[in-house]
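As you look at this complex, bear in mind that one protein chain is not there, while each of the others sits in place.
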C-alpha cells in the first residue's frame, strides 16, 4: 500500500470526534479512537458483560475468549514468540514499573550501572531513579547531539562499563527522534545488559518486531494506538518473566492460596492480579485489527508524508525554531518554538481555532533542561491526520504572531 | 424510598444486556453497566477524547474536569474528608497492593503481626503474605463460627497482641456475611493498628461512610458498582497518604524530574503515574450518579428483599445446603451446595437455561478449606435483580437434580 | 430463553452420569509401578491414577479423586480404555480422543475438567510438564 492509495478521508469517517471540527495534533499524547474500538467495547458491555476466567457460563466464556484473543493479536502485531510473553497492564508506565519492581528489585544491586537516555520519558526515568536510590545503583544518561540524536559514541563508552540494565525509548515523544534501536539493543546485549525498550511511541506508528529487535522487555500503551485508555502491554522474554516474582498479587494470579502460603499461576496470568480492564483489552484488540487493516507500512508512510509536509510548512514561518532530526529520521512528531511567544500562549491561541496543540515539557524535563527551554510546542500526527490540519496550525501560528507583534 | 416504590422493571430498562434473556446472578463477581455509564464513556470518546492534566486546549480541559469530577462524586459517596484522599486505581486489588507496597514496605517490620480473616478475598490475603514473607512478619486469621460470622472473641484476643495492621472485608464475597466493621475498626484502632477495609462488596450495596467507619484505608472496584472495568478507588486518610512514598512512578505524578533526582506531585496525583483510565474514571462517575439516583438505602432494601426471597425459595429445595448467616445479616450473596451435584455441573446446567451462576472458590480458598468444600455455587444480586430470576435459578437446580437423580 | 432445557440432557448424557455415579476402576493399587495425581486448582478437581505395568503393558489401573461429573467420568472412561493397552499406544492418546470419547460438546471453561485425567496420564507416565506443549 503506497501513500498514494492511503485514503485519509475514509479513515477519518471512522472517527466520530472529527465531526466536532477539531484539528487534532496531539496524538503522541493520546490518539483518537475509531468507532470499531468503541463498538467492540460496547458489544462487550451489552452482549456478554461478565468477568473472565472465573465463571462457567457462556457469556463469561465469550468474554474470556475475546479477552484472550487480544493477546494473540498483540503477539502477532509485535511478533513475540508466545502469548505467554504478553502481559496486560494499564499502559507503558505500569509496564515499566512492573519491570522495575518485579525484575529490578531482584536483579539490580549496589553499584550497578543503569543506562538511560536524555530523550527518555519520565515513565522510563523515575522508576529507575527510585530503584537506584533503593539499591545504591547509578544511572547514566546518554546525551544527544545538535540534531536531537543520541550520541552513539557516548553510549558505546557507557556500555564498556558493563551496565546491568539499558532502557530507552525507540521513538522520543518530545522530539520524534527514531533511535537506532536494533543496533543499540545488540550492543547492549553484547555488553551483558538486560534491555528494556519503551515502545510507547513506536508501536502505534511503525511495524515492530520484538524478536528482530532482540530486547528483553518492550512496553507500550493502547491509548496511543487507537485503543481505549486503561489497557497497555508489557512484552517480556519468557525466561525473564518466569524467573520474576509477581508484581501485584490477589485474585486470579494464584494457583492455590492457603494460610500457609500461596502458589502462583503460570504466565502470563502470574502478572495479572485482580479483575483486569476487560472491556479495554477487548477494545485494544479491535485497535490492533484496525491498524492491521491499514497496514503498518502504510501508516508509517502516511505519517512520513504528513511530517515532511509539516516540516516544510513550519520551516517557512519566520522566527520559528524546529527541534530534532529531519523528517526521514523522525516519527510524526514536531517540536518547535516561536520567538517571543511562549508555547502555552501559542497553544491557547491555536485552541481558539480548534487546533489541539501540546505545549509543555512533554514529560521529558531532563531533555527540556538539556535543550535549555522550559517547554516546547509540539504537533504530532497519526493515521487520521490530513494536510489541511497542518495548514490550520500554520494559520494559528501566524495569528499568534500578529497578536504578539 | 421504600422497597414498595422500587421499580426494578424501570431499572432493568437501563441495562441493554437483559434483552439477551439472561438471568444474571453473578453481580458479586462483576456487575452489569447501565447505558448511562457506557454513554458517559462514549461521550468522552466522541466529543472530548484527549489526555488530561497535560494540555492547554478545550477538549483536554473538558476531559480533565470530567475526570476530576468523579473524584468529588466518589468523595461524597463514601463521605471522605477531601478529594486528596481519593486515589484512582484499576480496582480493589491494585488499591490493596498500593498500600502493601507504599505503606507496608515502610511500616511493617520483622515480627510485626498482621491480622486478616478467613473470610478475606485473595486480593486481601496474598499481598500481605508476600509482604510478611519479605519482612519476617506474621499473619493471623480470624476464624468464623458455624454461621459464617467472624469469631469476635478471637479477634479481641488477637488485638491484645498489638497487631501493626488489621485488614478485612466489610462484606464477604463468598458468604455475604456483613462484618460488624465499625466495632472492629474501633477496637483495632484502639489497639494501635492501622486498619484497611476491603470495601469491594460493601460499596456497591449499602451506604458507606468512611469517616464514621474510622478506617485508615478503604478499597473498592468500580466494575462491581455499575462502573466499567479498569477503574477503582483507594481511599486513604490524608496523613497516611502524605507520609507514604509513591507506588508507581512516571509521567504526571512528578513535580520536577532532573537527572539529579525528582520531586513528587501533591495528593492525590502522587499515586497516579502515567496515563490513567480516563474514560473508565468518567464512567465510574456516571455509575455513582446512577446509584445516587436510586438511593443507597433503597438499593440495600431491594437487595434484602431479593435475598430474603431467594433464601426462602432455596431453603425449600431438598438436598440443598445454605452457607452463611441469615438474610438480615448478609448482603445479596447466597452460597450453597447440592447433594451429589458438583457446583460446576450445576452452573453448566443453569447456563443452558441462560442462568448465570458462579461456581468455584470465589477467590477465597482459605475459606473453602475452612468450610471443607472445594467450591460452592453462588448466586448474587444487585439493583436490577428480580424475583423471576431467582425462580429461574430454582428451576435450573431442580432440572440438575432430575438429570443427576 | 434461546436454548431449550432438553439441551442439558445432551450435555450430561446418561452414560456420563453413570460413570460419575458408578466410576469404573475406582480406588488404589497396593503396589503401583506408576502413581500420579493432578489437580485443577481453579475448580478444585482432583484425579490420581495408579498403574501396574508389565512388559510395557498396562496390566491394571485404578483412579481416585473428586470433582465434577466431567472430570470424574472422563477419568473413569480413560481407565477403561487404558487397561490392557501398551504404554506406547497410551502415549498416542490425545485431547481429541478424550473429548471424543466423552461424546459431548464441551465449553472452553470445562475443557480443563475433561482433560485432567489425560494430564495425569501424560505427566505421570511420560513426565510431560505441560499438556499444551506436547
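Note that the chains take the letters A, B and C in the order they are written out, and that residue 1 is the start of every chain.
The rule is simple: a residue touches a chain if its C-beta (ideal position, glycine included) is under 8 Å from a C-beta of that chain, and two chains touch if they have at least 3 such contacts.
All values derive from a computational prediction rather than experimental measurement.
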item	value
Which displayed chains the hidden chain touches across the whole complex	A, B
Touch with the omitted chain, as defined above, among B:61, B:245, B:289 or B:391	B:61
Hidden partner interface residues of subunit B, rising order	53, 55-56, 58, 60-61, 64-65, 255-256, 263
Those residues of subunit A which, in the complete complex, touch the missing chain	21, 340, 342-345, 348-349, 352-354, 359-361, 368, 374-375, 399-400, 403-404
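The rule is short, and it goes like this: only the chains that are shown with their structure count from here on.
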item	value
Chain whose Cα centroid lies nearest the overall Cα centroid	B
Furthest chain, CA centroid comparison against subunit C	A
Chain centre separation in whole Å, for subunit C relative to subunit A (CA means)	46
Rounded Å distance between subunit B and subunit C, as computed from the means of their C-alpha atoms	37
Centre distance in Å when subunit A and subunit B are each reduced to the mean of their C-alpha atoms	31
Sites on subunit C at which at least two other chains make contact	42, 107, 110
Interface hub residues of subunit A, defined as touching at least two other chains	55-58, 60, 256
